[in-house]
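Provided herewith is a single structure, encoded as structure tokens, for subsequent inquiry.
Only one protein chain is missing from this complex, and each of the others stays in its spot.
We just call them A and B in the order they show up, numbering each chain from 1.
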Amino acid sequence: MSALRLAMRRDPAGSLGALLVLLLLGFAMLGPLVAQHPPDAIALARRLQPPSALNWLGTDELGRDVFARLAHGAWPSLMAALLVVGTTVTLGTLLGAFSALLGGLADAVAMRIIDVLLAVPALVLAMALAAALGPSLVNALIALVVVRLPVFVRLARAQALVLRSRPFAEFARLAGAGRWHVLRHHLLPNLAGIMVVQGLMDVAAVILGAAALGFIGLGAQPPSPEWGGLVASGRHFMADAWWLSLFPGLALMLAALGFNLLGDLVRDVLDPRQEPAP
Amino acid sequence: MTPLVISNLTVCRRADGRVLIDGLSLSVAAGEVVGLVGESGSGKSLTAMAAIGMLPAGLQQEAGSIMVAGVPLGGLATAALRQLRQRTVSLIFQDPMTALCPTRRIGAQLADVLAVAGCPRTDRVARAMALLADMHLPDPAMLLRRYPHQLSGGQRQRVLIAMAFSASPALVLADEVTTALDVSARAQVLRLLVERARQMGSGLLFITHDLGAARHCCDRILVMAGGRLVENGPAAQVFGQPASPEARQLLAALPERAVPRQPLPVGGGLQ
Partner (left out) sequence: MTALLAARDLRWQPAGAKAPIVDGVSLAISPGEFVGILGGSGCGKTSLSRMLAGLRRPDAGTLAWKGAAGSPPRGAVSFVFQDPFTSLNPRKPLWWSLTEAAALAAPLTAAARRSLADELLVQVGLPPDHATRFPHQLSGGQRQRIAIGRALATQPELLILDEPTSALDLSVQARILNLLLSLQASRNIAMVMVSHDIAVIRHMAHRVLVMDAGRIVESGEPTALLAAPRSTAGARLVANFLSADI
């Protein structure tokens, strides 16, 4: 843990990121407990009220409490994003490393498939996939994994190609190591850091992607208070009720910022070469 | 005006107060080639950075003064310092590939340097070609249209030397300029560097850990060890009868002086 403390001291921006992420997780867990109203209690008499003591962040077009909706939406939004990112990082690392290690036809075929996936705009592809699978949160997440995966495979493959020709991997092959040994000991441990960092950088994009799918009705279904959906539905009332989009938007922005900065911090902690020489 | 006079320079690390350069005094006369040699961590590169007022962050000049062409660096405003770096001091680095911008033609990069040196726009191409010809580079007109990756390591380093001398600087600092080069390019680049410095009357501080290179091109050799100057004298004297134990130790490690296949005399301790 001393490595973590050292990084904290040397990297205040990264520490801010870690703090933001912790605050978000705290909010996701504790927010629903402190909220004064249920997230889906409709009160048409109190619709579009500005922030007040009764409704801390105001109410929406159906009189629902924005704070309550934000708090109840935090957990599903964050967990969905982390699930998608965790899956893409793991799958991407393995596929990329295998592709680099096998080379030849398998590698060529895999890369052409990746090229095709990358050629189609991510959101269009996600929409097509989500629509084909049927509108639900799980299907939206599967679609997001598929569209985010190519970038991770590409990155892992490029890194693995470099690592494979490093002297330590060459020495292992000279000593009779098979592909599995090289993959397990020389590629994966050295890939882990950069892939996790890249994954953390991607969390915000995935939250936004899930929001986009939710907005067109292919993600979490209303009245589920998912953050992207909150921004989207507040859009119509932007002129008179700024609080509807502002607070969920702010939450998304802080999440994006937090995970990005955390990514930097994690890179410093995971990279042993960044430590000062003894 | 003496190109470089450093007196009693002491540089510390701010975090823990560790002394990295300890009371260093040296001077480089006009037209003189001075070799600054020592092992990694001896403080030789740091000395060069101090001489152009570019100490890395976290380091602090504790004492001493640095005069470049008669101008004291201490208390110089940023603009004046920048002007000094543009007109009076040049720096040549170890790796000629990273010192040049990979996406721009040699000609454009030379023109930039000439513009900074105050060369009028209309004269720049002619001046650039003359500079490259001075470096004995073949077909300067064609070279101007080339990109750095199309040149060999030795050619790139010669282009950098041409750039370094374009403003007729009083002082040139060359930090390990031959280390990254092939053996045959090394000798040629060294010869051109020294020839150019003597022609222009610039003082040349040649920083290297390659004792052979220093021996061949320098009028005077300075040896640094542990942040201190331990030896200062003509090359023949320093290599012939070194006065300090540190210099003797350094020279003892040279394989060219040893009996073949007999252990080289090295001090205790493990590296």
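Convention: a residue touches a chain if its C-beta (ideal position, glycine included) is under 8 Å from a C-beta of that chain, and two chains touch if they have at least 3 such contacts.
Nothing here was measured: the structure is a model prediction, and the numbers come from that model.
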| item | value |
| --- | --- |
| Candidates B:165, B:206 or B:239 - the one touching the absent chain | B:239 |
| Contact residue for the chain not shown (choose from B:129, B:211 or B:230) | B:211 |
| Interface with the unshown chain - residue positions in chain A | 166-177, 181, 185-186, 189-190, 272-273, 275, 277-278 |
| Residue numbers in chain B that touch the chain omitted from display | 39-40, 182-184, 186-188, 190, 209-216, 239, 249-258, 260-264, 266-267, 270-271 |
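The working rule: only the chains that are shown with their structure count from here on.
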| item | value |
| --- | --- |
| Cα-centroid distance, chain A relative to chain B, in whole angstrom | 49 |
